[in-house]
Each structure stands twice: as C-alpha cells, then as structure tokens.
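Of the protein chains in this complex, all but one are displayed in their positions.
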Amino acid sequence: MSRVLEVDGLKKHFGGIAAVDGVSFHVEEGEILGLIGPNGCGKSTLFNCILGQLTPNSGEVKVDGRVVTGLRPCELNRLGVSRTFQLLQVFPKLSVRENLILAGQEHRGTMVSRLCGKPDAGLGEAAEEMLRFFRLGDLAGEAAGGLSYGQQKLLDAAMAFMGGPRLVLLDEPAGGVNLTMLADLKERLTAINREKRATFVVIEHNMEFVMSLCARVLVMAEGKVLAEGRPDEIRANPAVIEAYLGH
Amino acid sequence: MTRTGRLLGLAVGALVLAALIVVPMGFNRYGLYILSQWAVMSIAAMGLNLTLGYAGQVSLAQGAFVGIGAYTAAIMTTHGLPLIVALAVAIALCLAIGWLLGYPALRVQHHYLAFVTLAFSTLAFLVFRNEEWLTKGIYGISAIPRPVIFGFATSRPLPFYYVCLSSLALVSLAMWWLIRSPWGRAFMALRENPIRALSLGIDTRRYTLIAFALGSALGGVAGTLYAPLTQFVDPTPFTLSLSLDLLLMVIVGGAGFFFGPFLGAMIAVLLPEWLRITEGYYLMLYAVAVILLLIYSPTGILGILDRVLAARRTKAASARRQAAQATL
Partner (left out) sequence: MHLAGRRRRAGRRHGGAMSNLLDLLIAGLATGAIYALVAIGFTLLWQTSQTINFAQGEFVMLPAFLMLGAMHAGAPFWLAVLIGAILSLILLGLGFKLLLVDPMLRHGVLPLAIATMALSLGIKEAVKQFFSAEASPFPSIVPAGDVEILGRAVSLQSLGVFVVAIVAVIGLNALLTRTSFGHQMQAAAQNPTVARIIGVPVERMILLAFLINALIVVLAALLITPIYLAKFSSGETLGLAAFIAAIVGGFNSVRGAIAGGLLIGIVDNLAAAYVSTQYRAAVPLILLIAIILFRPQGLLGRREERTV
C-alpha cells in the first residue's frame, strides 16, 4: 500500500500565533482518515496549507511521494487532490450538470481543445454517471442555487470527484445536513471509497459521523497532533477527552 | 430557458437583425455614421465585457487598444496595404501588449490591473502624440481609404455601414462560441467564485490573463474599423476618457451579460443626441445616472431584467417542488 499523502513537520503561524505547530502524519491509499479536534485547534489551517490555499512557514507536504508544498490549489488539483468546502461552494447560476462539467473540464484535453472542442468538453457521459451515483439525476437541468441544502452538499461532493482524484479532503461534510441525508452521504462516500479506491481525509465535528465512517482518526489540539488511532481507541483516550472538555 | 422562450428569443433576434439591415437604407449620411459608430463601439465594449463582465477585472486601457488598432489601420492602409492585413497585425499587437501588461499585474491582488492599464492609457496617448514620424502626431493621419470587400467598394456610407454590421455579427458569433465553450465556463467560474474555481483545477491566473488579452484584442479590432469610419485619425479621441466611456458602456448595459455591450454602446452613442437639449450638462447627468443605476443594480440594466426574471424562475421552481412533494 502506498502513501498517498505525507505531511512532515508542518508549521504555520500568523503573527505570533502558531496555528499549526509541527504536524506530521500520513495517509495510505484507500484509507479514510478522520481529523477532529476542538474549535481553533488548527484543522482548517492544516487543510488550507495542504491544499495550497496558504503557504506553510515550514514543513513538507508530499502527494504520492512528490513534494507539493506551496503549489497553487489548481496545480494540486491537477495532481489529483480535490476538496469539498465547509460553506457551500457550488455555482448557483449554473445548472447541476454544468457544475459537474466545470468540475471536470480542466482534467481533460488541452487549453486548445477546451476552446475549439465540444462545449461540454466531452464530459456528458461522465456527468450523467456522477449524477446517477449521487442520485441527483432528475435535478440535472436545475440551477444549482435552487437545490436544497442537502442536495447542494451532495453536488459539492460530486464535483470534488469529477476529476477522478486520488485524494479528497472533505471539510465538515456533515455540517447542517439532516439525518436522512447524512446517512445517504455516508453511504455514498463509503461506496466511492470502495469502488474507486479514493483516499479521504475528513474534518468533522459530528463525532458519530466520523467514528462510523473513518478507519483511523487523528486528534489535534492547539496546533499539534494529540492522538492518533482507531475510533474506539480515540474515544477512550483520556487526553482527548480532556482536550474537548477542557475547552 | 423553456423551448417557447428560446424560440421567441431567436425570432426577436432575427427580427432585430433584419431591422438593422433594412431600416438604415432610409437613413441619411449622419444616421448611418451614428449607427456605424454604435457597431464599432459595441465591438470594443464586447471586448471589455469579456475582461470585466466575465473575468471580473477592470481595464482602463480599452480606449488605448482602440487607438492602437486605429493607428495600425490608418498607417497601413494609407501605405496601400489592405485592411484585412492591418486587422491581423492589430489583433496580434493588442494580444501581445495585453499579455505583457496583464502578466505582472495579475500575479498580485488589489486590482492592480486597473492602475497598470490607467498608466498604460496615458503612455499610449503620449506615444500617439509624440512619435510624429509614425503617427504624424497632432496633425493626424487623413484620407484613410475604406476597404474593398470581394470587389465591392465601400466608400459610401451605406456599404461601409454593412461592413461594420457584418464585423459586429462575426465578432458576436465568435464571442457566443467562446462563452459556450469550456473557456467561457472557466471565465464565469473565476468571476463567481475564484477560490472554488481554483480548487477544481481552473488556473484562474491564466484564464484571467487570456480574457484580458482577448478583450484587448477586440479593442484593436474596433479600432481597425474606426479608422476607415472616421477617415481621420489623430490622438485626441484616444485618451483615458474613451476608456472610461467604454467601461461605463459595459456597466450600464450590464457587465457579464451577452447583450450588455450592445445596449450600453447604444445608450452612450445616442446620449449626446438625446440630451442635446441639456447642452453641456449631459455628461454630468449621465455620470449621476450611472451612479444611481450602480447603487440600485451593479449589474446594469440587463441586471435589473435578469433579477426580475430570476425571481419569477425561483417562484416557479419552488412551486414545482411543493407540487412534487405534495404528490409523494
């Protein structure tokens, strides 16, 4: 099994405050890693550093053995890393199908083919398949802004997978989603992980969601890794309980 | 859009096009001049719409690019070269300059492109005015010939108007193709949500630069038509004011809407005519009107229309959803 993601000694500070203070971990291919921790522990900053949204002050990020620290988000995406967002980031004025085509178009062909070729960049089939998989089929032509919150969340996830990524970072996918949708979401994520051997890292506050979805969990507190292990180990870890209750 | 909606739109479009071809046959020289000017300015405004409306960047140099196109055409055609060659040179020149200006300016934030294009606008004017050996400076280049298209001379107002109109049609077609292509989708994505676009692999920097370069090239195209239209080119029109006028055309019509530039150009070209009664005050009133319009609708007149239609669409969509749920 290869290591899809390796983070080594990552540090990021703002002014005098260290948001991420020397974090190291790795993720194996096909794994679903959970990332939890109390508010302000640095999870989002860590994500943003891995994804190129922020430039870390020191440390290294490797994807499939290749150093990617400091690359721009679009370059990372083209190397097979994609993400979902905490706050919804679909394109409301485009239709659901258009959103999916947009999500996949940079992964096919060249700049020239994107100008002179088909308007849907040859992604019509792939978009249909993704719509079917996430059960958004009958909403294909609807403007994305008109979908319900839960449906938009599914679309957001679908967009993250259009490019056939190796690694997907999910930022609070369960946030604000009702129980039925949640079950759906979990089921779909598990399915795609199985079928495509996609590797996930999931930030979540919903303990139930994380513990049932993830095989391994990483706990952060105050910018550092506090504990790492299987969900049941983490749940029983006194330091973890302390970190959460202490806040 | 519904089928009937789309058919209606096409019918209206065909009607407008027919009107634009037939009605001006009865116009006098001045009317044809105004209409030709509208066509030429629409092309420049369409280019700026690409930069501003689709890629979200402010360019204050579109007037300078029109000037570059105009001088290219003026210099080359008065030396016996055909207009089409001047067109090719103007496009290449504007693409190159656009790229060179945009590349450093777009690497950083803070809307630096606006200031760089502001500076370039002033620089271009200086070059137009000072390099007499090339541009004849303040004396200008006169007796600019009108082109011969497929053996037809176009020196008279009506034939040349058709040249302008067909150029506008060709540019519009090219624009329509561009907007529908994956490039167009990428432009729209980087305007709506650049962070999300980046995370999907869209190189926002490169696409913004492309939009700006293409938009500037269209300015050059407009300039190439401007020279034979006025048949006299001197530096005076190609100041910052022209760039500002073009910007306001795009804004008033509706930035980011396909027909915005047409509407904005029409308003800007016809404005001095309509408000002649207010004498010199019309520009001031125009400025005030633009500010008020912006406060109410930053996406211009077509933006207001769009809002009205969108409100009706969401009402219909939620009604449909409710009906669907009721049947469950």
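Each chain gets a letter, A and B, in the order it is written, and its residues are counted from 1.
In this text, a contact is a pair of C-beta atoms (placed from the backbone, for glycine too) under 8 Å apart; a residue touches a chain by one contact, two chains touch by 3 or more.
These numbers were taken from a predicted model, which means no experiment stands behind them.
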item	value
Residue of B:M41, B:A64, B:L247 or B:A268 touching the missing chain in the full complex	B:L247
Omitted-chain contact residue, chosen from B:Y33, B:Y112 or B:W177	B:Y112
Those residues of subunit B which, in the complete complex, touch the missing chain	56, 58, 104-105, 107-112, 114-116, 118-120, 122-123, 126, 129-130, 194-195, 198, 204-205, 240, 244, 247-248, 251, 280-281, 283-284, 286-288, 290-291, 294-295, 298
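By our rule, only the chains that are shown with their structure count from here on.
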item	value
Approximate Å spacing (C-alpha centroids) for the pair subunit A, subunit B	40
Residue ranges of subunit B touching subunit A (in the complex, touch as defined)	178, 180-183, 185-186, 188-189, 192-193, 195-204, 206, 313-314, 317-318
Residues on subunit A engaged by subunit B in the complex (per definition of touch)	51, 53, 72-74, 77-78, 82-83, 85, 89-94, 98, 101-103, 105-107, 111, 114-117, 119, 121, 142-143, 146, 159, 162-163
